[in-house]
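Here you go, one structure.
One protein chain omitted, others in place.
We just call them A, B and C in the order they show up, numbering each chain from 1.
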Amino acid sequence: MSGAAVIVQSEDFDPGREAEALVAGRRDVGAIATFVGLVRDANEGSGVAAMTLEHYPGMTEAALEEIVADAHKRWPLQGVRVIHRFGRLEAGARIVFVAVASAHRGAAFAACEFIMDFLKTRAPFWKKEETGEGSRWVDAREADDEAAARWHPS
Amino acid sequence: MSGAAVIVQSEDFDPGREAEALVAGRRDVGAIATFVGLVRDANEGSGVAAMTLEHYPGMTEAALEEIVADAHKRWPLQGVRVIHRFGRLEAGARIVFVAVASAHRGAAFAACEFIMDFLKTRAPFWKKEETGEGSRWVDAREADDEAAARWHPS
Amino acid sequence: MQVKILYFASLREALGCAGETVELPPGVGDVGGLRKFLQARGEAWQAPLGRGNLRFAVNQRMAGLEAPIGAGDEVAFFPPVTGG
Partner (left out) sequence: MQVKILYFASLREALGCAGETVELPPGVGDVGGLRKFLQARGEAWQAPLGRGNLRFAVNQRMAGLEAPIGAGDEVAFFPPVTGG
């Protein structure tokens, strides 16, 4: 694993190896919570063959790093890894990976979900889906704003 | 992956491969939340070189399967995998694995944490730690009971 | 009637016994009654089985002291679980 907590890339990644790297050579970690987001073959009633993820290079990395820093302020974490892909991804492909290591499971779960909730509302990515009826930009979901709003300011 | 959602074994497991198997050949999964619990090299102020996990064969599997069935009743899940080891495990070793696949991340995160919370309070495992001062049985933590109590009856 | 009894973890060690099959006297019909009967067998059983935080299972399901037991049942006594 490179030392960076955050990576934005077009290539796929290996979730098992990434989680492993987070605790390599350590024996003080008690819990690893991970999340993988995938391209679903259907969304809002249409079949989805693939999607293209556009992003804002530079701001993307900064936004993700700020979210990770916020998580470190809220919970005692031993390691965090965030990988987000961009470009064209087919149904079934991995989009995003978040892994959090901590001494205890409560912190690991909470921080992992916190990072995903803010990534969904703060990181500058936009999805365009390829459906049977053509291409369409995915609308932001109110549920994602609500999920992020659950986390009161620390 | 074998078809069983629950496995109790002394051998180690491969978290990445297990999560992968959960979604093999599928394109309708949008989210995989996983948890790995590890043997920490310190607990309550003492160094821990290793621990031995005793369990209640038969009841262990039944208890875990019931927890998984409860999770399926609460959330729309597309797949669940629980692996728990027993026997002697050294510091840094994996103890437990939970993976949950769902169309949406909220259900995957919630079900994964729910399964861990009830596994901690309902599955018949007992840990005995090897410390510098000899062996000792790990006491149940009140925090674990509180974590399980958060999940109101569905 | 006969029941199979199992002891786990620190309780198993305190009793020096992982399990046994016992013949219950008439009148012992639930987990609480079984515990009292086992404790009454002597000093070595009295204190370990009297612990306040013991947990119980009947036929491999968690159960309370009031859970009924019958011939052929498997009853387990153990401390609070600490897996995961």
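Keep in mind that, in the parts below, a residue touches a chain if its C-beta (ideal position, glycine included) is under 8 Å from a C-beta of that chain, and two chains touch if they have at least 3 such contacts.
Everything numeric in this text was worked out from a predicted model, so none of it was measured.
Considering the whole complex, the hidden chain is in touch with A.
Within the complete assembly, A:His55 is the residue of A:Arg40, A:His55 or A:Arg81 that touches the hidden chain. Touching the omitted chain from chain A are residues 37, 53-56, 58-59, 62-63, 84, 95-96, 116, 119-128, 137-141.
Simple rule for what comes next: only the chains that are shown with their structure count from here on.
Under the stated contact rule, the graph of chain-to-chain touches is a line, running from one end chain to the other without closing. Chain-level centrality, scored on Cα centres against the all-protein Cα centre, points to B.
In terms of the distance between Cα centroids, chain C is separated most widely from A.
Centroid to centroid, with C-alpha atoms defining each point, chain A and chain C lie 48 Å apart. Between chain A and chain B the centroid-to-centroid distance comes to 23 Å (mean Cα coordinates, whole Å). Counting partner chains per residue, chain A has residues 105 touching two or more of them. Shown for chain C are the residues in touch with two or more other chains, namely 84.
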